[in-house]
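Here's a structure for you.
As you look at this complex, bear in mind that one protein chain is not there, while each of the others sits in place.
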Amino acid sequence: MGLPTTSPDPPFRITRISHVVLAVTDLEASLAFYTGLIGLVVTEAGDDAVYLRGVEESAHHSVVLRRSDRACAERLGFRVAAEDDLDAAFAHFERRGLAAHWSDTVHQGRTLHATDVGGVAIELCVTMPSRPRRVLDFAAFRGAAATRIDHAQVHVTDPGAYAGFYTELGFRISEYATATGTPDAPLQGVFLARKGDMLDLVAFVNRGPRLHHVAFTVHDASIKLPAVCDRATSLGLRDCIDYGPGRHGLAPQQFLYLTDPDGHRIELVSYAYQLLDPEIEPVGWALDDPQGVTQWGPPPPASWWEQASPFRGVDVCSPYEPT
Amino acid sequence: MGLPTTSPDPPFRITRISHVVLAVTDLEASLAFYTGLIGLVVTEAGDDAVYLRGVEESAHHSVVLRRSDRACAERLGFRVAAEDDLDAAFAHFERRGLAAHWSDTVHQGRTLHATDVGGVAIELCVTMPSRPRRVLDFAAFRGAAATRIDHAQVHVTDPGAYAGFYTELGFRISEYATATGTPDAPLQGVFLARKGDMLDLVAFVNRGPRLHHVAFTVHDASIKLPAVCDRATSLGLRDCIDYGPGRHGLAPQQFLYLTDPDGHRIELVSYAYQLLDPEIEPVGWALDDPQGVTQWGPPPPASWWEQASPFRGVDVCSPYEPT
Amino acid sequence: MGLPTTSPDPPFRITRISHVVLAVTDLEASLAFYTGLIGLVVTEAGDDAVYLRGVEESAHHSVVLRRSDRACAERLGFRVAAEDDLDAAFAHFERRGLAAHWSDTVHQGRTLHATDVGGVAIELCVTMPSRPRRVLDFAAFRGAAATRIDHAQVHVTDPGAYAGFYTELGFRISEYATATGTPDAPLQGVFLARKGDMLDLVAFVNRGPRLHHVAFTVHDASIKLPAVCDRATSLGLRDCIDYGPGRHGLAPQQFLYLTDPDGHRIELVSYAYQLLDPEIEPVGWALDDPQGVTQWGPPPPASWWEQASPFRGVDVCSPYEPT
Partner (left out) sequence: MGLPTTSPDPPFRITRISHVVLAVTDLEASLAFYTGLIGLVVTEAGDDAVYLRGVEESAHHSVVLRRSDRACAERLGFRVAAEDDLDAAFAHFERRGLAAHWSDTVHQGRTLHATDVGGVAIELCVTMPSRPRRVLDFAAFRGAAATRIDHAQVHVTDPGAYAGFYTELGFRISEYATATGTPDAPLQGVFLARKGDMLDLVAFVNRGPRLHHVAFTVHDASIKLPAVCDRATSLGLRDCIDYGPGRHGLAPQQFLYLTDPDGHRIELVSYAYQLLDPEIEPVGWALDDPQGVTQWGPPPPASWWEQASPFRGVDVCSPYEPT
């Protein structure tokens, strides 16, 4: 089988994972979670939507919370390099027979809504309004003081096809999991990189499409991760702590997973390794390697494997093959 | 029932938990564990015994490892204030009908071997040879660079009687656990303090007498504890990680439990709170408080509750009442 | 000459450094400093005085701020073991011809006001009202979240006489500085220990009596100290940062010195080494050892050497001999 190959000349240029839009049922409770524990900064707060960003982000938002009757993921957002890339993207989705339509989205300008090959609702935009980075505004930091969006992970029914779709768009495979740890077995998980380091987008086989988690980087992860647990516990939010602190072997980062009041999962991570050079080869892992998911410490709870947020209006299917 | 009262005028003056003597079956493997992960310093190494101390200890040893065919705990050591206290201690144990005999122990001078009311083999001494504190010798630090012995925990069949014995010797109860969290129910666990902070000796009800763990303090616990896990894993010693890193609620310290090659359990902890003032009252916890043992994170493994090191030649009994 | 010897049987029993009373000219500004940067907790706030404690202290206060027209130090407070010790202390000061009088001090009960041999205004008390330790109340932590008072340092004109006075009261000398690093030269600085670790009270030769600083312990000093600098800077309080973060060689602790709005100096420190055993000898340093005051990093500013807070109504004198 083998791993799909990264296109040297993709049809349009995605530059990075950009943001996530989440539907939440109690906007005030969610806001307390994202500002008080994750430490995001409110850029703009309205009655029905709140826009947040990391303390080192100048982009207007990396998280949009929308008030809703029902919790779900709405969209994963990516940036593209220029306006031309939006048009090329539209043509590409049309060519592939995938849904795509234009949206004039506030704070994003011309935005392309599309569905990727795994059924994930994504959106592409070029720019956002700039806000001052709060990088030196330490007295305003709360909780983990997350610095920026790092990656998102989705559950999809066919990670191989999913990886093929994004490698055609220029993403590189940094690490992957199969039954054997080698690329001759079907892909069970894949880490897709575009922004210059290990990962923007991760896909694992499971009932999908669903959003498993969105991750944000923190400085001094060794101390920030237990400190967030201490803080959550003292705020009576102990049940928000889902898994960790610990360290992944596969895609090595220090991690802590939390769940927001609607069960959307947020990961806090240390900074990933750089991935820019042409000679770098993907790293393979056997999924049942006990040190793959968890280098040390207890394994993740069952909920971490099974629970994820569906996308609004998108049916969730089982994988074609049992996993 | 109520908690036992600390004697204002104890028959002899214990000043602190001092050391532990452990029988180990593979001295070289144990040495690698205690120096490479815990970060103790070797004061003296012989064919059959190795003496170790924390990087900030001037006392000759806080851990003695003795080569043996069978792993067990040999003795818990305490310091007393002066030579007179040794004689007073001998008389006290005689009076109480508890075994006590003199030993001329190398590196400790005149030493009293005794059995406490819980059947724990203890020894008392006044001085040890002084060695330079390695507090500034950072380049020699390994693993957690544990600074000093903090406390020991034993399993005993009757924690109430055990607390009574040590409060008569001037120990104070800092925290305790009962079914109700109040002192009108039988003591299930008790933290006994003598050296000026929260704890020297901890006793929980279980099959006993057995040594549950010996704890050492570390600076910068938030980073040292995960760093030791990373180091253990990369050395192939992942199975040494027993429980944590995490934070206790009852007797609040950040913790990581490791097990040595013979299964003796070592805890690394942050610095405990001070306990010197006469007005301080014991803090009670309900043992089934989910935040008592573990403020956040997964609960301890079953082994943490059940496994402990027997003392050489001492029968292990079940508690008188089911717990 | 030699170092003074610790009395094995002091006339009364001081147990620890307890608190400091500071006169401040802008109570609100001071409160912002002590709660927002040092991270002390307000136990009680009145119009003319605020009582604060560290997050792990159960004692009612370790800092008292009193509104005043003129900034100065009012008193250094110590705890004694029992009521009898207060009476013995009164007799001792009388015998030594040093001022001592009774005060019925709110939140301290019967309190002895006295002047020590160096002219420092001190007070002794037995108990204070207990408040819950905030040790697990992480969400309320601010700034350094200082845990407890650690020590105070004074400038005196004759450290040798000063050390003699306190060793007679049972204090031990942990470390000291002379021109030569050996005890045959006059004492220039001395670290006096009573509470079971390296230091309660420090005295250096200089114009005195003056209060040089009061120190508080912090957990995870490596990260707390730069974090407080970041926070101070972002609050526009950069000028509060006096010296550090760094590490002392003489009396090794990680340190950061800050000055409050009136110039009173506060030190944040890592936990000191234990000092309980009878065999421990004082450690000598040559004061001009470049690694004595500062193991690494730039030396202290001139202000750190020269500025200190006078005690109310106490004349400041120059040392008898040039230093």
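As written, the chains take the letters A, B and C, and residue 1 is the first residue of each chain.
Note that a residue touches a chain if its C-beta (ideal position, glycine included) is under 8 Å from a C-beta of that chain, and two chains touch if they have at least 3 such contacts.
Quantities reported herein were computed from a predicted structural model and do not represent experimental measurements.
The chain not shown here is touched by just one of B:Asp84, B:Asp137 or B:Glu306, and that residue is B:Asp137.
Here the missing chain is touched by one residue of C:Leu187, C:Cys229, C:Ala272 or C:Val293, and it is C:Cys229. Only one residue in the set A:Ala49, A:Val135 or A:Ala286 touches the chain that does not appear here, and it is A:Val135. Between the chain not shown and the residues A:Leu187, A:Ile223 or A:Ile266, the one that touches is A:Ile223. Checked against the hidden chain, the listed residues A:Leu3, A:Leu37, A:Ala59 or A:Ala308 yield one contact partner: A:Ala59. Seen across the whole complex, the unshown chain contacts subunit A at 15-16, 56-59, 79, 81-82, 126-130, 133, 135-136, 147-148, 195-197, 217, 219-223, 249, 252, 270-271, 273-274, 276-281, 295. Interface residues of subunit B with the unshown chain, by the touch rule above, are 136-140, 220, 223, 227, 230-231, 233-235. Against the chain not shown here, subunit C presents residues 222-223, 226-227, 229-230, 232-233, 238, 241, 244-245, 247, 254, 291, 295-298, 301.
Here is the rule we go by: only the chains that are shown with their structure count from here on.
For subunit C, the chain with the farthest CA centroid is A.
As a whole-number value, the distance joining the C-alpha centres of subunit A and subunit B reads 45 Å. Contacts with at least two other chains are made by residues 136, 220, 223 of subunit C.
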